[in-house]
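Missing here is one protein chain; the remaining ones are kept as they sit in the complex.
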Amino acid sequence: MWIIIANIGWAVSAALAAWMVYDWFQTDSSYAEETLTSSREGEIEAVQEKHKV
Amino acid sequence: MAKATTAGPAPQRVSLLRVLGPAHVWALGVGIVLVGEYTGWNFAADKGGALAALIICWVVGLLYTSVAMIDSEVTSTVAAAGGQYAQAKHIVGPLMAFNVALYLVFAYTMLEVSNAILVADTIKSYAGEGFGDWHYRGVIATVIVVLAALNYRGVLMTLNVNFVITAFAYLAIIVLFFSVQPWSQGTVLKLGEMVTPDNALPYGWIGVIAAFHWGIWYYLGIEGTTQAAEEVRSPSRALPYGTMAGMITLLIGASLTWYVCASLLPWQYLGFTYFPLLDAGKVTGSPFLETLMFTATILAGIASANGCINDAARAFFSLGRDRYLPTWFSAVHPKYRTPYRSIVFLVPIALAFAFIANLGQAITFSILSGVLHYTFMSVNIIMFRNKWPLGTIRRGYTHPFHPIPAVVLFILCVVTFFAIFLGYGAQLTAMVIFYIIMSLWFHFYRYQYVRRGDQFTMPWPKPKGY
Partner (left out) sequence: MAKYTPPEQSKEMQWVDVIFVVVAIFAALWLPLQAGWAGAARSIEKIENPTWEALKQTPAQVEQWVKLGIADAAAAHDIIQNKFDYTIDWLQLVIMTVVIVGYFVFLFKASDQEYREVIDEKFNGK
């Protein structure tokens, strides 16, 4: 049983790896690099949460 | 000035998604750590005997309680992905932050590798004839790639899955504990005959010290809860709550695990096996318990690997965001809102090590990175309190008895360095040299690409003394 599971595992891994790479290139080509890397640290803390001492 | 303060009607930004609650924080922390109960802690018995394993279970528990308290205070104040990395950046300085991020990436990637190997080993021990290297590696690849895809797809689902399998693995320990009639010694459990005055501390007290090395494995990774800081809905509440609850869960789990395993397995075997709980289930003679512990061992390994992928990717992502590494890594997936490039980038590295490295070495690297990290934390909290004394900034949680936890933590770290030295000295020195080389590289070369003032993103006043 485990041998079959291991073989299925290889197939699933290969499929998911391919999907990730596909989705990755898809994403990279449909968005600007500035948009993708626009996350900033501490932004949400500064904007949404009021900072009181 | 930092861009953070000019936000508002700024162009649309893609950031990580704030969807997690305290239960997810618990699942992330305990999920990573619980595998330590299923494998690893028992090597403490190897280094010092069964009694040593119990002593360090509690003493190292104290170390981690200090870690959790300190961490909760700093993290509930510095809520950013990368956790201790962002703390180091705001409190100690950029080079320290770079090192902390490396500790994190290493500790978690190597832990992920160990988990994948553990799952494959467990299955192999039951698979029988015909289960060759190809199949063994198939299991490793499945664990790493499937979990990476889960992480890629979104953090909420990732940690929901972790919550379920972690809870299962934890309940399995409790079921095992109550099935062996812990209230009546002699029926199933024979602690008095397994651990005798003769063999309790076979190496004497030096063995207890040496056992600190593996004692770390009882709890290693609980500090990973902070990596979720940018994704929890209310960091200042959920992080201390989830971390402390996780620590209590683990202290109970570790004590039960020791009690059952030490009462069922001869200490030399305990120090030798890779699956103490599974073996304990096996010697009860109950097929149900054996199957339960088999399943739970695998699930604990999966939960841990899952959490590790999450944390390592967050730390790597933060490095890119501050230009400590190329900014390319700091991309967030516009749809899934995950640090997708970091997740994918770490997959081949994890696979390579899981296929070729040995388990003991991967674990030791992970432990060592962890201890370097805790040493930093003990100094960090003292600097934090000095630069921003209580009352100058809003803290989500303030830990009691300062500076006692910091001092306790520091002393225990020094002891642990010595413990690793006993038996693994050369490897320890080699790894620290690696960190030195990386530090020199960063300080004298890479740092030129980093924007100075932008690194400080918290809306705090100027630190005292600058």
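We call the chains A and B, going by the order they appear; numbering starts again at 1 in every chain.
Basically, a contact is a pair of C-beta atoms (placed from the backbone, for glycine too) under 8 Å apart; a residue touches a chain by one contact, two chains touch by 3 or more.
Everything numeric in this text was worked out from a predicted model, so none of it was measured.
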item	value
Left-out chain, listing which of the shown chains it touches	B
Residue touching the undisplayed chain, where the options are B:M96, B:A200, B:A228 or B:A315	B:M96
Candidates B:V164, B:V379 or B:V408 - the one touching the absent chain	B:V379
Chain not shown, touching residues in chain B	1-2, 46-47, 88, 92-97, 99, 106, 190, 193-194, 196, 198-199, 203, 206-207, 210, 264-266, 268-269, 272, 279, 282-283, 285, 323, 325-326, 328, 349, 352-353, 357-358, 360-362, 364-365, 375, 379, 417, 421-439, 441, 443, 446-453, 455-456, 462-463, 466
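We adopt the following convention: only the chains that are shown with their structure count from here on.
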item	value
Touch list for chain B against partner chain A, complex	3-5, 7-8, 11-16, 18, 79-82, 86, 123, 126-128, 130-131, 134-136, 138-139, 141-142, 144-146, 148-149, 152, 230, 318, 320-322, 327-328, 330-335, 340-341, 344, 347, 391-394, 457-459
In the complex, chain A residues that touch chain B	2-3, 5-7, 9-10, 12-13, 16-17, 19-21, 23-24, 27-28, 31, 33, 35-47, 51-53
